[in-house]
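Quick one: the structure is below, questions incoming.
A protein chain is absent from this complex, but the other protein chains hold their places.
Chain lettering (A, B, C and D) follows the sequence in which the chains are written, and residue indices restart at 1 in each chain.
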Amino acid sequence: MGFNYLTTIIFLPLVGAILIAFLPNLRDQYIKRLAAIFTFIPMALSILLFCQFDRSAGAAGLIQFEEKLSWIPAINAHYHVGVDGLSLPLVVLMALLGFLVVLISWKINLRPREYFAWLLLLETSILGVFCSLDLLLFFLFWEIEVIPMYFLISIWGTGRKEYSAMKYVIYTLFGSALMLTGILSLYFTTGSLSMVEIARGGLGMVQSIMRPAIIFFLLFIGFAVKLPVVPLHTWLPDAHTDAPTAGSVVLAGALIKMGGYGMIRLCVSLFPQVARDYATILVAFAVVSVLYGAAVTLRQTDLKRLIAYSSISHMGYVLLGIFVLGEVSLVGATLQMFSHGVITGLLFAVAGLVMHNAGERDLRQLGGLARQIPIIAVVFSVAGLGALGLPTTSGFAAEFLVFVGSFSSTVVPGIQVYTILAVLGIVITAGYILWMLQRVFYGPVLEKFNGVVDADNLEKVYMFVLVAVIMLVGIYPAVLTDVIKLGISPIMSLLGG
Amino acid sequence: MPHQLIWLILLLPLLSFVITSLFIRPFLSHSPKLSGYITIASICGSLILSVWALLEVLAAPNHELPIPDISWVIIEGGVTIHLGLIMDSLTAVMLIVVTVVSLMVQVYSQGYMHGDPGYHRYFAFMSLFTGSMLGLVLADNLLFLYVFWELVGLCSYLLIGFWFHKPAARNAATKAFVVTRLGDFGFLAAILSLYFNAGTFDIAELHSLAIAGTLGGAVLTWAAIGIFSGAVGKSAQFPLHVWLPDAMEGPTPVSALIHAATMVAAGVFLVARTYPLFAHSVEAVTTVAIIGGFTAIFAASMGLVMTDIKRVLAYSTISQLGYMMLGLATGGVAIGIFHLFNHAFFKALLFLGAGSVNHATGTFDMHQMGGLRKVMPWTYATFVIASLSIAGIWPLSGFWSKDEILASSLGAQPVLFVLAMLTVFMTAFYMFRVVFLTFGGDYRGEGKPHESASVMVVPMVILAILAVVSGFWNVTGGFSQLFGHGETQSFARGFFGILAHPLPWISLILAGLGILLAYAMYSAKWLSAESLGRLFSPLYTLFYRKYWFDELYERLFVGKALINGFFAGLQQFDNNGVDGAVNGIANATIAGGRAIRRVQTGQLQLYGLFIGIGILAIVLCVYLVG
Amino acid sequence: MGLEIAFWLLAVIGVVTALAVVLLPNVFRAALCLVACFIAVAGIYVTLSADFLAAVQVLIYVGAIGVVIILAIMLTREVQRGSLANKLYIPALLVAILFFGVVGFAVINTPWQIAGIAPQEPTTSALAVKLFGEGGFILPLEIASVLLLAAILGAIILVREK
Amino acid sequence: MNLELFTPELTLVAFAIGVILLDLFVQRKGLLVIVSLVGLAVSAGFTIALWGGSAQAIFNNMLVVDNFALFFKLLFLGIAALIILTSVDYVSKFARFQGEYHALVLLSTLGMMLMAATAELISIFIALELTGISFYILVGFLKDSKSSEASLKFLLLGAVASAVLLYGMALVFGFTGKTQLGEIAQVIQSMPPGGVLANPALILGIVLLIAGFGFKIAAVPFQMWVPDVYEGAPTPVTAYLVAEEAAGFAIILRVFHSIFGLPHWLSLEWGLIFAVLAAIGMTLGNVVAIPQINIKRMLGYSAIAQAGYLMVGLATMGFAVGTDALGQSGLLFFLVSYALTNLGAFIAIIAISNKLDSDLIDDYSGMGKRAPLLALGLTLCLISLIGLPPAAGFMAKFYIFSGAAQHGLLWLVVIAVINSVISAYYYLRVVKVMWLGKPASESKVPSSGALRVALALSCLGVLLLGIIPGYVMRLAELAAEMFGF
Partner (left out) sequence: MSIGLEHYLILSAVLFSIGLYGALAKRNAIVILMSIELMLNAVNIAMVAFSRYIVPLLLTGQVFAIFVMVVAAAEVAVGLAIIIAIYRSRETVDATQINLMKW
């Protein structure tokens, strides 16, 4: 394995960021091209990775494309990256979005130099989170993301952007603070920072020093803030709403997936027993998130805010899928993370387009745009239908797997009831998605929007790509599930399931 | 020919969808007709294949053709989901229904949609729908079926909202989708629980398990009821019937195809498809019967008073679907499906007729019509045939299937039988009310109506023929035979022998009375509709306001209770409760900072004092603790 | 016996003058009391048979520090304005008393390892050895010299005009 | 007695005096800067030369030369060098006292180096006072009202504190009859194990020592001088104060590790005290820093908070059993990264306020436009102060907290991490003002080469410590293990 794929994928955007930030007198166009190049290569590589990934059953639980070298001997930390079935899809997702958001931001003309620098730095950090197998490295990447996001929201955002940005930072830091404590406890109880080792070694000795449940929840809260889980969710609507389009896309598309990923990677894999013990409560939280999120979404009148709230509900499915601790449900949860990433990413992208072109974001003021901007309307509808879990979109495949998995879970008593309640969520979802669609695109054609322009070719490109991904995964999910299950099966063996 | 070809039946229309939407619409929009032709061609292909399939099935020993599966998702130790087709008599019949009606409608649409800006879109959706509908009837496992189930729902949504700039249309579309989704929720839950208990999505396996009894008791009942709730949603049965009348906002051919002949019948089909599950649960089957019977008369009652021709037809559809449910529940698959089979043709025909009328007069309000029989004879003739057929007049197709349903319901549920009989009367009445108001008397609207173009008339004629003859299939008992029960008899014997029984006569008489009443009120004007309306004014308003169900659901339930009530509360809680707490903590910290900094007065001796106090505090703590 | 009397006498003088320092409103008098207190302390040293130290005390404190302080008082013309207590004197008093209590408690309740031997006298030469001799406190001495250098620098810088 | 172990200090004295004399003759004051830097460099050279050897003691065990001391000496020399670089422009404010300024910087460095190295109460006290007095003077160097006020407060409170410290030393001395740390340790450990109350004087002595040293390290409740002094002092001196704090920690570490390290019940005693003080300190500092409008004052409060984090290391040392040096090494590493970060921040502030003549945060509005690089540097340092990667502060916190967590101080760690969340709020406020605020004027903010170099150096250091801290951590470990009392 000569070529260090992952390192390249992770750090190319960083290199790009540095170049963009410090190269003297760059013209805006070059900045954008530079950004495009330095995100396109990682995307291409990640797709290459995806193709090269060993899907044979023998590869179950194997870390592939692993790179490991000593980093901080003093605390026995390593630069240790690698992907397995669990992280690979998310890496691909982020790399994909990473490139597309550059296209999405093509029209940014306010301080582009800083903008794209931050954007690329952000991509590096998220990719790093998904790739790193060393707790310290993981946490390092996890924290790096905060600052770029802060700037993206507070400078290029809209509305109460500074408030939202600060809120985002404080919330995230709060979560990661507890997470840090958890990681530290994990470190000194096991003496290791390697996720692989800890997972393999189990936590026999932890018992003696401190209750694993404490560590589990310290970590869990950290991830719960990101995911987000009601009632730790209130940063999300503000941040998503006030962030610039690209910011929202990354936030919803990849960033909040770090939470779900962390839960599977750390909480479940390292503490199977604790997860089992507390599954019921966590599942209850999941159902609450689903229904509560959906209900509140139904009340939103701001285009982006509505989409933002819908994320809460959709991430509830992820939580459900994770903590019913079934193989199918976990696969479903991972798939849901991917599919939500693509779908909501697209939704935000198109919503941003609508707002940019029509100059209006209040659903009560919008209407009839399907006549003026048919292409955007079609794409928006496809994304929306994906969000409401229509078959042949990835959303359906993912949610269905979650449902099947959780319904037949053996861990949580009375899980059927929970599941049914969660399923009820899709009805409400249909409600608000269609309501949004009809408010924006249907109804009498309004004079004031006559000048509104439809998507240009650049925008068509990323729309088409995302739509294609949605449909592909929806029609033939095996393309992902075959990979994901390889990452999940070892966890199942840990769970003794 | 290899049986894999059957995949083509559903793939052809989907293909035409892809072609029209991805290539023709963007690149060849200047030649609108093209997409129509492609659609028709593809459906023709499906039709031919369907006929071939039907013949194959008829030939096959147990009326079933094996078709290899395709694996969709496999998670070892988890789920294994295959996609496969089932090709049995039920499917075969449904295929014929769908393809034939669809084809007719497409041809008709050539004329009806002529010059509409959304011409491409229309045919794209239409072929998508046809493909999905065919997939729905072909699917061999519940998941796959559910996929197409949702897709047809989507198409219905898209086509109802086809004229999206009409607020009524867009609301109707959303309403239709959400209401059916509500039913689908039950369906999905049922699928999950079935998978949980039986470990499979495959319908055949489920059947065998149900028959073997390994799958039974409450589980089976609930699963069956869950499935039925899906059917209730799609087939607009009570209490989820409210969406169908509004759905009439879509183009009329759409109503003919989707909201009369095929999609709404999918509910009936679903129940038939999973019939063994129902058969082994008394509760389930009774529920179906009661809902069906009640819906039949309930809907009919509203059909009596509507002035919008399409809405009358819509209610009649609901009522007829109720019949089918009733037939399924009481008489088994064959009877229910047979009515579905016949109904598809004459109801489609009725809608096409309505469409043709509307095309001529530009309205659906029957008060704006009248006297059209002179100007549009073809439409008139076919419409009357269809009306007679739906009214169940011997020997038209409606008679045969309806008769069987009545017979079986008499055997099973006398009460329901009575309701059904009343419905027969009502049906005859409102249908001929339409006939007389529309075609009888003199023209009340403005403009000069004229007969529609032949491209629209021909399909109607074909359907009219079918509406007459389709019923004959089971005169010999051949249809039931196909479903493996009933014995065959000579055509002549069945054709006339039926009249030897009393039951048909009762229904015929009731129907006749209905027609007579309609004639009396709306043609001969022996008694005035108004006075009658005044006479039964409470009843009239009750019917006319649709039992206030729309108000109940939309205003009260969804509007007040949920969205503006509970959800609004949640939102308040979210903003003030949860988020308020968050901000509260933040502000508290800041306030704390402001407060504490006051201690730093700049008095150096105060600082010194703190040093002293600090020392003392520490020492005392240590002494007292230690 | 003489020792006791001497101690008590000096102690009383010391305490009284000290109190005077912190209580007298007139700065000038306070300064004088301070000097007196220094002298009393010097006496205390004598009773502790630290003759050289006593001498140094007189030289440095009385001679140097006392004079400098009085000089400063003159410079700042604070005599008339007097030196009053600030608002904090009550808590200050409490703290002082409590502190005394604590120290007293500690001192009384601690088993000191008292060596019964008589102290060596005279101390001057011994101290010289201690400070400069082999194994003596040379390091602090050197640091102290640097410290004084710094102090002189500082005094100059701070007092001189810009 | 081999004096080469004493060369670093001697060099400094020589150069200090040299600078003073030179000042009398040369006109180009720039020369002083170079000479001082050379002095520091030479001294550092000697220090490095001594590194790695086993612990030795000279001046009959009053001065110890061990890795611990050398580590700190290097730290102080480095800081001093940066400070002198930083002051290049600023000294113009000191009119004709530039020579004295540099001399005093060198002398104070000497004092701190001695603080880190002395192992005998009297010497410790004198070294402490040398440092203290030099700093009193430096703080008052501007001689304007604010500066003198700060100096007076610092001096009077410092004097009280050192009186208290002396009293503590007196009690310890009286209790053991020794002033050598080593001998004192022997006496205490030879004592029969008894309850605390058996010898209250010792406990009182310990507490008074904590108070005396606590004043230097800005530990609650002896920290109240910090904001005023930070605000009033000349900015380079304010930056320099971090070194004094570090020196204070050096002494505390040495004294408490070697004298009171054993018996364990004793170390638990003061370990807990430090833990509690740490918790209060960080919370207080962070909370009160929020409403500040003067950046120097804000950083003063933040210094209190950081001292709280540092004391987590002390507490850890108290709780650690046997030879476990995690607390110390964590503390040392934290000190290095904190010093670097703080310096970086102040260098940027100096550069900016040289032009603005204001320390108000609001006046930093739009610095992102007017001085992008300065703003970037300041931002990096503030991020590091929050404790976010990829800056040094992150690693430092991780390291020091891991030690604490390891010795059952999880509660303290939780408080600490929550605190760093609070701190993000006010640190980021500065960042926000700089990058989001609209500039008061379009004019760029120039900065001298020396400042740029200093800023670049410290930022580089911050980044390196944040990304590849391994080497420095190793040094810290060596230093922490090599305690020759």
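As a working rule, a contact is a pair of C-beta atoms (placed from the backbone, for glycine too) under 8 Å apart; a residue touches a chain by one contact, two chains touch by 3 or more.
What you see is a predicted model, and the numbers here were worked out from it, not measured in a lab.
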| item | value |
| --- | --- |
| Visible contact partners (per top-of-document touch definition) of the missing chain | B, C, D |
| Chain B residues that touch the omitted chain in the full complex | 597-598, 600-605, 608-609, 612 |
| Sites on chain C contacted by the missing partner chain, in the whole complex | 3-4, 7, 11, 14-15, 18-19, 21-22, 27, 30-31, 34, 37-38, 41, 44-45, 47-50, 52-53, 56-57, 60-61, 64-65, 68-69, 72-73, 75-76, 78, 81-89, 91-93, 95-97, 99-100, 103-104, 107-108, 112-115, 117-120, 123, 126-127, 130-131, 137, 140, 144, 147-148, 150-152, 154-155, 158-159 |
| Residues belonging to chain D that touch the chain removed from view | 121-122, 125-126, 129, 133, 136-137, 140, 143-146, 148-153, 155-156, 159-160, 162-163, 166-167, 169-171, 173-174, 177-179, 227-228, 231-232, 297 |
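In this text, only the chains that are shown with their structure count from here on.
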| item | value |
| --- | --- |
| Distance from the mean Cα position of chain B to that of chain A, given in whole angstrom | 37 |
| Length of the line joining the C-alpha centres of chain B and chain D, rounded to whole Å | 78 |
| CA centroid of chain A to CA centroid of chain C, Å | 71 |
| Touching two or more other chains - residue numbers and ranges from chain B | 586, 606, 613, 615, 619, 623 |
| For chain D, residues contacting two or more additional chains | 197, 200, 203-204, 425 |
| Residue ranges of chain D in contact with chain B within the complex | 152-153, 156-157, 160-161, 164, 195-197, 200, 203-204, 207-208, 210-211, 215, 220-222, 224-225, 227-228, 269, 273, 284, 287-292, 422, 425 |
| Of chain B, residues touching chain D in the complex | 586, 589-590, 592-594, 596-597, 600, 602, 604, 606-608, 610-611, 613-615, 617-619, 622-623, 626 |
| Sites on chain A touched by chain B in the complex | 57, 167, 170-171, 230-231, 233-234, 292, 295-296, 298-299, 326-328, 331, 368, 370-371, 385, 390-392, 396-397, 400-401, 403-405, 407-408, 416, 419-420, 423-424, 426-427, 430-431, 434-435, 438, 441-445, 476-478, 481-482, 485, 489, 492 |
